[in-house]
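The complex appears here minus one protein chain, its other protein chains still in place.
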Amino acid sequence: MFAQILIGGIATGCIYAIVGLGFTLVYRAMRMVNFAQGQIFMAGTFLGLAIANRFALPAAPLIIVVGALAFVIGLIVEKLVFRRLYHNHEVFVVGSIGLGIVLTNAVRILFPEPVPFPKVFGTGIFTFGGAFVQVAYVWVVALTLVLVASLHALFTYTKTGRALRAVAADREMASAMGVDVRRSIAQTFGLSFAVAAIAGVLIGPLYFVSADMGDMVGMKAFSAAVFGGINSIPGTILGGVIIGLLETLTGGYVSSAYKDLVPFVVLLLMLIARPNGLLGRETPVKV
Amino acid sequence: MLVVENISLSFRGLRALDSVSLSVGSHELVGIIGPNGSGKSTLFNVISGVYRADSGDVRLGGKSIRGLGPAGIVGLGLARTFQNKRLFGNMTAIENVMVAALRNQQGSALGDVFGLASARAGAESCERRAHECLDLVGLSDAAGSLAHDLPFGAQNRLEIARALAVKPKLLLLDEPAAGLNPGERDDIRRLVETVFSSGVSIILVEHDVRLVTGLCTRVIALDHGVRIADGAPADVIADPRVQEAYFGPEDGLDAETVA
Partner (left out) sequence: MRNSATLLAIGLLLVVPLAAPPYLLHIATFIAIYTLPVIGLGFLTGFTNRISLAQGAIFGLGAYTTALLTTKCGWSPAATFIPSILVAVVVATILAGPAMRLAGLYFVMATIAIHQIVWILLMNWIDLTNGPQGVRSIPPLGIGSLNLDSPLAFYYAAFAAALVSFALARRILASRLGLQLRALSEDELASAMSGVPVVRAKVTALALSAAWAGAGGFLYAHYIRFVHPDMFTLEPSILFLTMAMFGGYRSLIGMVIATAVLESATEYLRPFGEFRMIAYGLILMLGMMFFPKGILTISPAALSRWLAGARPAARKA
């Protein structure tokens, strides 16, 4: 029982972590929160669905294609929409919520009912330490690790990645050093779309997919990101896994009705006690 | 009145204040001088609770300010002005001062909303007090003007009026004459004298050394966050370390003072 819950919690946590990364990437570059992130994740799932239904790709190529397409869409949406919302965080909050509403309802018109996602990770189940584990869970955890490693490599070893990091750390300094800040910001949005869409393909085969699937996951992933430190990538991953575990443990041992409460209570307490999160640094509170 | 004991404060490894101690008695007018970046404004910010010192203690009227925010420190009888004016720009001059005059008022805000007699009396006495403060700084005629429409010199005086409205025992003035022409400087000098003679202790930070030595009975000099001199104005000005802080090392100085 415990092992079962533990594995489910880690897989859930990985999804929160990846969706949370989308919030973190944008926050680091812009000091703004993209409240459409959950809906972008949902739209990414449907993008994966459309491609998987048409081309019957195996899991790995599917993820690469969806990620790449989402990256390009991210670049375009940044140019058409987000770029005009940078005035202040209120404008960005309301504008991005507007985008989220548009996405949810556009998808709802196309898919009014929840639909099944192709089982691209197979339907295999094996036993591990007395627990039944779906193969898809292993994919989720493994791909989270791969994704984090690739992001780390991108930010550490590539010129583009270093530029993105410079922009996140100090935009004016980066600009003075010759970094094309606009392009870096667009690429950041592209990346945030890509990770959201990849999370969508990972979670799709586990459940039915629907137009409102992004609302709760988005909110919880956001809680996870803030809990771990919204300006820290390792913090977001850690926050995602902890919140996923806490939620699943609460569901298993305390009350399944109130398990959804866990991320938000944790978020509120963390904000009051330590707004930077577990691993965040910067002090956001002014005197 | 005020005792500052061994205050140190660093920003990103840079020592802004290095074990500074000083005291100001009741009814004293003390000047603080020092070149740019010597820690004058930082010291004010520590005393008024804007910054918290890394170590050391500040006591006002015998009570430590530790754990008190700016509002709590005002409660101990301190008021201040800001070097870069911080008026309530979109409020009128009289409203600016009334905000501060509210502190000593009776009657709850809810009373105001429902027009209770006790509240009205409180509001009137608050307005009277605000007008007195404006009169004192010579801004009665500008009572209805928005603060950000006032000329620069008048803004300085409005800041002083606002600070006085909290009825302080000790007033910190942070460069009240900065950017003023000689005529306006004279106004400020007279104003400081008037305020001092009404029984308020004053610490004056000022770039204009002549203004400070003309007004103050005692002068403290800071350099690189260290108190380098404290005494009668003439003695402090003549102190070689002060000379050096302002003009750089000169030939013939003792090695000791250079270090």
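When the chains are written out, they are named A and B in that same order, and each has its own residue count from 1.
The working rule: a residue touches a chain if its C-beta (ideal position, glycine included) is under 8 Å from a C-beta of that chain, and two chains touch if they have at least 3 such contacts.
In this text the structure is predicted, and so the values were computed from the model without any measurement.
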| item | value |
| --- | --- |
| For the chain not depicted, the shown chains it touches | A, B |
| Selected residue (touches chain absent from view) among A:81, A:249 or A:279 | A:81 |
| From A:71, A:121, A:193 or A:222, residue that would touch the chain that is not displayed | A:222 |
| Of A:60, A:76, A:94 or A:177, the one touching the omitted chain in the full complex | A:94 |
| Sites on subunit A contacted by the missing partner chain, in the whole complex | 31-33, 81, 84-85, 87-106, 108-109, 219, 222-223, 226, 257-258, 260-261, 263-265, 267-268, 271-272, 275, 284-287 |
| Interface with the undisplayed chain - residues on subunit B | 48, 50, 69-71, 74-75, 79-80, 82, 86-91, 95-96, 98-100, 102-103, 105, 109-110, 112-113, 122-123, 126, 162-163, 165-166 |
